[in-house]
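All remarks here apply to the structure that follows.
Here the complex is missing one protein chain, while the rest keep their positions.
Chain naming follows the written order as A, B and C, and within any one chain the residues start at number 1.
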Amino acid sequence: MMLPMAATPTIVESLAGWLASWISSSPDAVRFVAAALHIGLLAAFFGLPAFAFIWAERKVSARIQDRLGPTHTGGRFGWLQSLADGIKLIQKEDLAPAAADRMLFRVSPYLVVIASFASFLFMPFSNGWVAVALDCGLFIGMAVLSLEVLGVVLAGYSSGSKWSLFGGMRETAQMVSYEVPLGLTAVIPVLICGTMNLNEICQMQSGWFTNWLVFHSPFTFVAFFVFFVVTLASNKRAPFDLAEAESELVGGFHTEYSGMRWSFFFLAEYASMFFVSGLGVLLFLGGWWTGIAPIDSALSEVLGGYPGRVLGLLVFLTKSSLLVVVQIWVRWTLPRLRIDQVMETCLKYLVPISCFLFIGSVMYPLVLLSALGRPTLLPVNSIGTRVPVLPPAAVPVTTPHDHPHDHSHPHDHNHGHGPGEHSHGPGGHSSLDRDPAEKPAAREVTLRGGR
Amino acid sequence: MSVLVFAIFALAACGGALAVVLSQNVVRMAFWLIISLSSVAGLFFLLNADFVGATQLLIYVGGTVVLLIFGVMLTAQGPYVNLKTNPAEVVISLAIGGVVFAMLVAAFSGVNWSANSERLTAEFGTATLQTPGYNQQGEGSTVRRIGGALSGLRTESLRDGRAIERPGYLLPFEIVSVHLLVVLVGASYLARAKRRSGGSEPGAGPTV
Amino acid sequence: MDSVGLNHYLFVGAVLFVCGIVCMATKRNAIGVLMGVELVLNGANINFVALSRYTPLGLDGQVSSMFVIVLAAAEAAVALAIALNFYNNHLSIDVDRADDLRG
Partner (left out) sequence: MTANTLIHDLLRELPRSVEIFVPELILSATVVCLLLSRIVGCDKKIPPCWTAIIGSLLAFMAIFAQFMYLKSGADAKTQVVRSLFEILQLSADGVGTIGPYFSGLLMHDHFGTLFRLGLLLFLVLMITLTVLTGIPDSEDGPDFYALMCGATVGMLLAVTANNLLMLFVAVEMMSVPSYVMVGFLKGRKLSSEAALKYVVYGAGTAGVMLYGISLIAGLLGSGSLPEMGDRFAFLMGKQTFSLASGETITLVLGIIMVLVGLAFKLSLVPFHFWAPDAFEGASAEVGGFLSVGSKAAVFALMVRFVLGFDGEVPVLQSLSTFLGIGLGVMAVISMTFGNLAAYTQTNMKRLLAYSTIAHAGYMLLAVSALLVTLNAPSGSSVNPSEGAVHCVEGLTYYLAVYLFMNLTAFAVVALVRNETFSEEISAYRGLISGGPATKVLCVCLAFSLFSLVGLPPFGGFFAKVLIFMAAFNAGSIHWIMWVFVVIAGMNTAFSLYYYLRVLKTIFIDPPPADRLPVNAPSLAGWYVALIALPLVVLGMSPLQDDLSRTAQFVASSLFK
């Protein structure tokens, strides 16, 4: 089975191609410039949501509390308020308490920002528009995001204040615990799609919105909400913001911070909110697809698919932003839990629930398959017909047709085995639905070692 | 380009490791350990081992080191634990370490790896990972192979259509889960307070 | 340095290994010693992954290093639990202060 996505170039490559038509230089240099440009783009994506959502947080909280929120700066809605705040914060004096471990105190905000920013490297913003496209994109994105906790802990510890230390400790306990249900729920889409490549997962949810994984089965439906709750906690957002808990711990892990360093923590927090929302959208809510099949298919045909991708970008941003707004909404609506309640929620409820969902979403298609003859309730879609794809073998694989994109491969692959086979590029996927009659002559697994 | 990236990661890894040895403060040691281990993950990416690199970040840096820092916090008496080591001890162990290091470097720089690899491949077959990691098409490539190997299937281990003796790792994959369960039981046993018979219900979770 | 080869990676692995050994030998704090252990294991892991790229070890190297990462996490968890237990009993995790057992 061919994946529709595989040949789509990443942004860096398209940028490099575009640049190469302008400047004639070595390919390495072109790629370097393209990568630098891309990093700039990503930084914009990293920074802008933060400013937008800080403003949104103020407006939403104000509306929820029946206030107006910022109204003057930058015009009617106060939309430049975040920028004004940023300028103010830059001007503030950079203080460090006398009892602090200076070096760690200074470094830890950067750790948080770096971890948060690095996770954006693995997020596809639209079809193929991803900085680093990896097969394990989801896995590594979550891995990098989980590094944020290190900065928080070190910040809490190096401040030399017991409130900060408490905040850091709580954050550690909370993050480490919530990683478990986060992983378990995030793995459900992986199971269904058979890949950890975020781009492919999203690509499989094309078509009508019934193809979105959230509607795939009752279990994935619940899993989405569990995932959302867990991401709230792993982002230390209310009602799980025990690391800050200003009513008990003054400011938690960032009590002693001020000025730019303080704002770094917030930059990272809002960027991570966007990242996990984006992850939720990609995994469950159809990513960059509008959910209306004709629009997507029409736009993906014209002009090399660029209009489709731009629309996809907009759709993705809209969906993610909506989820962020829901996070803000939750924060200003629900009271904060106690630390023991936070741990209890995770270990006693969320972990068992996500285990149950995990098992359920494995069993569900099997049960349906035996009952209805197809793995989904809804008409069979791209996910339902998908078969597991095995890794490209280093020797010729036997598939009846050749692949359209046959990328270069160092192996010599001219030796076929057995009659009636024709070899093709090793980049191909041998899949389960191939005719078993074509398998080569019986092979003995020779395992030496017996004496 | 790749030389530059390698140099950055290698220097960070080695420098971090050295700083772990030299620093006198446990928390700083932990910080340098983070730097070192993350750079090791970077080296893994350079070696096209994307999945291992991600595992390193998630489990090692994000899990094990966090656990260690947690331990430091729980056991620290003063705000910063300073370790004073006996200078003579340091000198002796540095000398021994230097000797071991010299032996190791002398040993493996005396090996002709590429020629050996070719000969071994010719004689015994290979499972060399020749495919690039994240290539021009933007595909990392080790996930499915590792997944296959962990479920007992080895697809790259075929030479001339015959499977050569390459183990599938179904057994360790499964048995390590038993190990993890047992270890979890052990760690939680040590960590939990002894319940008093007839006492009140155990406290509602940890209070931090 | 014309291009990066196996020996360069092995060199980095050896540096980590030796640093870990020295760290284990010199640190008084149990957790400091454990950090040394982590360095040693990482030195071995760099070797495994580098060898999987350049020698016929192939995928075995990468799979081994994954198992090592998992087992090291388990070991660290147990070591930490024991260190905390020791701390609760002695109010110190100085390895050298563990001298009730002598002879």
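Assume contacts are C-beta pairs under 8 Å (C-beta built on N, C-alpha and C of every residue); 3 or more make two chains touch, one makes a residue touch a chain.
Remember, predicted model here, so these are calculated numbers, not experimental data.
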Touching residues (missing chain, whole complex) on subunit C: 13, 17, 20-21, 24, 30, 33-34, 36-37, 40-41, 43-45, 47-48, 51, 55-57, 60-61, 63-64, 67-68, 71, 74-75, 78-79, 81-83, 85-86, 88-90, 93, 95, 98, 100-101, 103
Residue ranges of subunit B at the interface with the undisplayed chain: 103-104, 106-112, 116-117, 119-121, 123-124, 126, 148, 151-155, 158, 161, 163, 165-172, 175-176, 178-179, 181-183, 185-187, 189-190, 194-195
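Throughout what follows, only the chains that are shown with their structure count from here on.
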For subunit B paired with subunit C, centre-to-centre distance based on mean C-alpha positions, whole Å: 8
Touching two or more other chains - residues of subunit B: 30, 51, 55, 63, 65, 67, 70, 72, 142, 145, 156
Interface residues, subunit B side, partner subunit C - complex: 2-3, 6-7, 10, 13-14, 17-18, 20-21, 26, 29-30, 33, 36-37, 40, 43-44, 46-49, 51-52, 55-56, 59-60, 63-65, 67-68, 70-72, 74-75, 77, 81, 83-85, 89-90, 93-94, 96-98, 100-101, 104-105, 108-109, 113-114, 116-117, 120-121, 124-129, 142, 145-146, 149-150, 154, 156-157, 166-167, 169, 172, 176, 179-180, 183-184, 186-188, 190-191
Subunit A partner contacts - residues on subunit B that touch it in the complex: 1, 25, 27-28, 30-31, 34, 38, 50-51, 53-55, 57-58, 61-63, 65-67, 69-70, 72-73, 79-80, 130-131, 134-145, 148, 153, 155-156, 158-165, 204-208
Subunit C residues touching subunit B - in the complex, by the definition given at the top: 1, 3-12, 14-23, 25-29, 31-32, 34-36, 38-39, 42, 45-46, 49-50, 52-60, 62-63, 65-67, 69-78, 80-85, 87, 91-93
